[in-house]
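The complex appears here minus one protein chain, its other protein chains still in place.
For chain A:
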Amino acid sequence: MDLDFLQSLERERVLEVLQRDKQLRLMEEDRIRRMKCELQELRRRGAKSCARQYGERTCARCQRPLGKFWNSGDVCRGCSHRICSKCRVGVGAADWKCTVCHAYRDVKIRSGEWFLEEKFKKFPVTENKYETVGETLLKTYNVLSHISVVPPTPPPHLDQQFLSRSGSLKNSIPFTKSVEDLMVSFTSHMRKISTSQSDVQGGLLYVDGGRKGSCVTFSSQKSLSDTDINKSSRLFKVPSLPNLFKRSKDSDHEGSSTGAEEETSFSSEYSGGKRGSNSSICTDGGRFESIGVAGELELALAYSGDASCLEITVGACRNLSHGDARRRRCHPYVKFYVLPEKSGKMKTTVKKNTTDPVYNEVLKYQIERHLLFGKRLHASVWHSGTLRRKVFLGEILIPLDGWRCEDKASQCFNWYPLCPKAEGPDGGAAEQD
């Protein structure tokens, strides 16, 4: 899709409309972010925790004990947790959901997530399913249009860099090839800034609103430098595996050890673990069926200083591959390790017959805060098949160093796209290293 067939005036006109659309989109993104933060709050309050010793007979939301015969609770069809009668929302005795599942559904509707999912079913090729046609066009043509050279009022701390840069651009009007290149890199750069700039605006808007249950990420971003903003915008947008590595390297230089060292020690540990017999990653390594890795995993990480443990809140997965492709079945669960030691194996419950499981479970890993440095969280999604056969559905790696555990509110839920196994199906790169 391009606008090349339009005359320049027409193109300008269309880009103006798209700019207007962008303003609306930014407002919408801010609204959605706020909504998701509220949902996370609710989840945190009502999440089933594995660390606490309690049996089946408590309500997973209010943690009130459930009786054997009277007020015995019932299983929520959304999250398969046992829920007391007070923590249910919905009409009728049969058609109800627990408070968290209901809120999740509500957010899915109000954020337009339903629409993106439907659209994704028909047009699965789109690189970024959140991106609209207008957004794509605008990005492409920002390079050519002079509208883009005057960005909508940058925040104060960016002023100097910004003006000097755009100033130099204006001076270099003769359109040589090199200038064009510069322009391209500039706009891509500017795009990054403007995404995070929108966050800042969002934050300001938010503060004005004076609401509670806050989302302090924005205000903290205001004090960041230019490159930091790029970094954090990347964090927001694409936490895919390569980027996570890059990010961890970026943040590593604050500390003593370098990213390269980390990498090798991690991979040797990893392959070492492969030899061990107690690891199910390795036992499955040779046997896992080659199914396409798809979908995303929603996680929120928090460090609880009081209990000195890492709290991993597993929200949900979506659009997973079918573990049993032939019968279109999927009973997914999520497993965690902390690397490089490969310690603290943790698992969620298994959800039956769904490629969009909702967990809402908190897993806790006891560790002193300073020991988090250099650690990575390895999360993998598995299908629990018949006869204990497991099928690998995808994994993610999250560096735990450089990750600021202090500001509680930044630990919103994030969707991480699942990646194929880091080491190839038969040993592969990680082992050779």
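Operating definition for what follows: a contact is a pair of C-beta atoms (placed from the backbone, for glycine too) under 8 Å apart; a residue touches a chain by one contact, two chains touch by 3 or more; residues count from 1.
Methods note: contacts and distances are computed from a predicted model.
Q: Select, from "small monomeric GTPase", "Large ribosomal subunit protein mL46", "Glutathione S-transferase, nitrogen catabolite repression regulator" or "Mitochondrial mRNA pseudouridine synthase Trub2", the UniProt-recorded name of the complex's unshown chain.
A: Answer from the record: the omitted chain is "small monomeric GTPase".
Q: Which residue among A:T132, A:S384 or A:N414 touches the omitted chain?
A: Of the listed residues, the one touching the omitted chain is A:T132.
Q: What residues on chain A make contact with the chain left out of this view?
A: These residues of chain A touch the chain that is not shown: 1, 3, 5-6, 10, 13-14, 17, 20-21, 23-24, 27-28, 30-31, 34, 105, 108-110, 112, 114-115, 117-119, 121-123, 132-134, 205, 328, 353-356.
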